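All protein chains but one are shown at their positions in the complex.
So, subunit A:
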Amino acid sequence: MAQTKPMPHADVFEPWKDPKAEPLIRFRNVTKRFGDFTAIDDLTIDIYEREFFALLGPSGCGKTTIMRMLAGFETPTEGVIELGGRDIANVPPNLRPVNMMFQSYALFPHLSVYDNIAFGLKRSDMPKSEIAGRVEEMLRLTRLEKFAKRKPHMISGGQRQRVALARSLAKAPKLLLLDEPLGALDKKLREETQFELMDIQETTGTTFVIVTHDQEEAMTVASRVAVMDHGKIKQVDTPANIYEAPNSVYVADFIGDVNLIRGTAENLGGGSYRIDVGEDSRAIDVSECDAEIATGTPVTFAIRPEKILVTKEPPEDRANALEGTIIDIGYLGNLSTYHVELPGGQMVKAAMTNSSRISRRAFTWEDKVWLSFRASAGVVLTE
């Protein structure tokens, strides 16, 4: 029997790891100022063709500004933006192979849904006979067939958002900028549209840059995520790495739930550390840490709630076990979260899946429990 060799990583899409790959978009030391306010601060990133690049960050951190510079509505104060290896500073918006879905939708109020979607196609060199078919396709995709004849003020907010999405998708541009494309949709429709977007991306090879406030969305669709703060990019990485290996307290805290425990590092060598978290508590052992941290450095130990096991008795096979008191229990359906107070007053959140339907209330308020986790379960952060 012939054996097929397993080909690991054969179809893994990771152009950013390939030094020969040419990025589609390249921001080189781009700074954007409005008056004396710096909206984008010395930004350098590469985004590759066929990527689904998500921008994540708090309100006002400059996500829309990045999009607007790519679309051509703002020019960088300093630095260069390249698209396909060419500086695009002097290319006007209408000549860029870029379409943008506006955060405010910007639908033409005097045109019907149909004409809004057809607007860009009519400006392109697409033959007239094909336009109708393309618009129908977009209407079907966004479930707007019934509303084709209506004006934007006669449809709901979510429907408007879909019109804006359909309009930007219609021209199948090389680069598609989506500024919070799905925020107004209900969960089900949002998930369907997410998969639809990934499908479109697969079939057309379009590069997507998407702004979202929904982390789950970023995690689902993105090839890479950039976490931003005050005009700076804090970390660019795959969703898994952003989640499991954040490079700073800011990123760890911004993405998902996390316990942050302050302490002082003791370097044991070989990527192992012991973190002294104060008088009242046992030190935490950490292994497989990439960063080199000198002994005595103040650090933050970050661990996700679902990595922590809650038990009545101290477990024997785990590197770390801390005793505490349950202060609060939250039931979320698929899982329960336990807020446990450690002797020093530090609160730790632990999440456990509710694997059986009728919960055998293992713990209740004020119970003494043990929190345990592996040495590799958390990360040590200096920033």
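Everything below uses one rule, namely that a contact is a pair of C-beta atoms (placed from the backbone, for glycine too) under 8 Å apart; a residue touches a chain by one contact, two chains touch by 3 or more; residues count from 1.
Everything that follows uses one rule, which is that contacts and distances are computed from a predicted model.
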| item | value |
| --- | --- |
| Undepicted complex member, UniProt protein name, chosen from "Cytochrome c oxidase subunit 1", "Septum site-determining protein MinD", "ABC transporter permease subunit" or "Aldehyde oxidoreductase iron-sulfur-binding subunit PaoA" | "ABC transporter permease subunit" |
| Contact with the hidden chain (one of A:19, A:35, A:92 or A:127) | A:92 |
| Listed residues A:120, A:181 or A:378, member touching the removed chain | A:120 |
| Absent-chain contact - pick from A:71, A:172 or A:189 | A:71 |
| Contact footprint on subunit A, counting only the chain that is left out | 71-73, 92-94, 98-100, 102, 104, 106-110, 119-120, 123-124, 153, 167, 171 |
